[in-house]
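Partial view: only certain chains, each at its native spot in the assembly.
By written order: A and B. Residues from 1 in each chain.
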Amino acid sequence: GKFGDYGGQYVPEALMPAIQELTDAYERYVVNNEDGFMDEFRQRLADFGGRPTPLQRADRLSERYDCDVYLKREDLLHGGAHKLNNALGQVLLAKYMGKDRIIAETGAGQHGTATAMAAAHLDMPCTIYMGERDINRQRPNVFRMKLNGSDVKPVTAGRGTLKEAISETMRDWAASVETTHYVIGSIVGPHPFPVMVRDFHAVISEEMRTQVREQTGGLPDSVVACAGGGSNTMGAFAHFVDDEDVNLVAVEAGGSSLAVDEEKGVAPNSASLSTGDEGVLHGARTKLLQDSFGQIMESHSISSGLDYAGVGPELAHLVDEDRVTPVAIDDDAALEGFHRLSNTEGIIPALETAHAFGYLEEHAEELSGTVVVNVSGRGDKDLQAAIEETEARDIPNAPDMSMFSEGI
Amino acid sequence: MADSGQAAETRRSDGAAANSEIAAAFDDGPAFIPYLAVGDPSYEASKAYVEALARGGADVIELGLPFSEPIAEGPTIQGAIVRALEGGMTPELFFEFVEDVDVDVPLVCMTYYNLIYQYSPPGSDERGPEQFVARAAEAGISGLVVPDLPAEEADPLRAACDEHGLDLVFIVAPTTEGERLQSMMERVSGYVYVQARLGTTGAKSDVSDQTDRSLQRLSEWNVPKAVGFGISSGEQAERIVASGADGIIVGSALVDIVADGVDSEWSTAETADKLEAKARELAEGATRGQTEPAPSDE
């Protein structure tokens, strides 16, 4: 459960037995494929999820950057993002463990919708906690969860966002731990979540490795993925960690600035790998955005899915070991990347994913050979945000959007 | 260092408190241990409230040092923490408060591990449990409760507590069993916080019979057993003590009064009076529990 000094199990005592039970189940079913768990998981990922996702050469980007840019198309997974890999794995694991109920929290709603889908598919009752403010900002996702039969519980405490929803889900779990599994949505939280979520997403790099060999005859020179909590990142990196010649680039949300406003407790970015300090949050020791007292800062990113003050402990460790290079890409560059992929390749990426394309543009001179970018999700969910954020800036490659000034 | 090592060894062998004040609090009948978040809703008000609890009969007081992500707390205490943080509470102010507050019962600091892990005294570059515990001891704190620090991760903090003569209280949940129970028993000191039911903190009208079973599981521990989670009335306090608890811990029921005071704009004195009255009810209930026979099912 440790990655160097990171990781661990910093949770209330009431949850420890559940964490231990989960650790045991993880080892039996996920690591050792007991009862054919991993076989069923992979079959369902194929049939229900649509795996394998393609590895596609991006012709225009390759020309622009004078190298071979390949796109790993996680945006084509059911639900529109890599999130399903993990949600499906955990809900299935809960079934194997004999749990009869699933809970999860969600901020922007991506993990919530993936969990709701997986729960419907596997016929598991599901409750999803979501801050009231987030509910109002992400109504289409709330509706999707309800359509999938999940119970969406508004959390009114505090500011009504992800942090409060996490606390509320922890509370539910602390009270229901014997019958309920808490589906954590990234490679964060106490052990075994970081390794388990990584293992469920590792199918991304497993496929990537085979596909890039088939298409280019060798391994990639770089693998690039955006990083918030880091689940798509570790999914894209996992099978390349031992290949020392493959550069692994984790692109964080640089937000509007890497500076912090300690007075207000606000970091206008989510670059915990680049700028964070070691600390303990949500059950694990990792790199965090925190003030000098250890209070967690409010993070910020144009993409709500990267907007988290922590990061997976394994990524933090790989950065300390110089195996993974963290790069911060700011909101403006991410938006430009969003528009570039949309209008030159015909793929509208999630704003999270767009950061990886901002990286290609800003670090073009460092690119060479084969560069694989993990297209972690599609941007349909971000249309309104893209309009507002594009209008607020001068983005040279954006289409004329005057007709959308009042929203879509 | 040699001394503290010895202290730890002593504690583990005999289960006694490292801190004599906490040990003393349980000597004299069942202990009533109230909780409030420091700085809720302001430094001054909070001081008046803590002093009122002492007047009401507290034997030990748990003082919450607010952390921004209180994952073990129910909505009531989370609300207190938000108010305290908005009021500007910091670890350093917390220690000043401890030095400042006029009570003569032992004070236990309840907080989350990141604040301990990150703590650095003013003017110092060094951070961590050792720094935190040193400052806490200096301010007059007798013990610590850290809800997100399981026994497995507690050794650095345990060592610092031993060095500075502080107790480290662990929470035993209804689900804690076997090796984990053992591991905690080896590390606990002062008292053990017996969680009366699953869930997070919060006042409930029913007190689960899980309490009885928990107390039985801990019957061989040589450390006082204080039961918390959901106690809100003198009657409940009485029942819990009659079931064999050495003390009761009450947080949410008191924080509710503070919250009502904020909502209803009571004066600090008015809220303090209500807190004192509630404390008295609970303390008296606990005392009754010890003298009455345990309630039967009849």
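Here is the rule we use: contacts are C-beta pairs under 8 Å (C-beta built on N, C-alpha and C of every residue); 3 or more make two chains touch, one makes a residue touch a chain.
Predicted model, so just to flag it, every value in this text is computed and none were measured.
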item	value
Counts per chain label over the entire file, given a single displayed copy of each	A x2, B x2
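In this text, only the chains that are shown with their structure count from here on.
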item	value
Subunit A and subunit B: spacing of chain centres that average the CA atoms, whole Å	37
Residue ranges of subunit B in contact with subunit A within the complex	67-75, 78-79, 82, 85, 90-91, 112-120, 147-150, 152-153, 170-177, 180, 184, 195, 197-200
Subunit B-touching residues of subunit A, taken from the complex the two chains share	8-14, 16-18, 20, 157-158, 163, 166-167, 170-171, 174-178, 265, 277-283, 285, 288, 290, 292-296
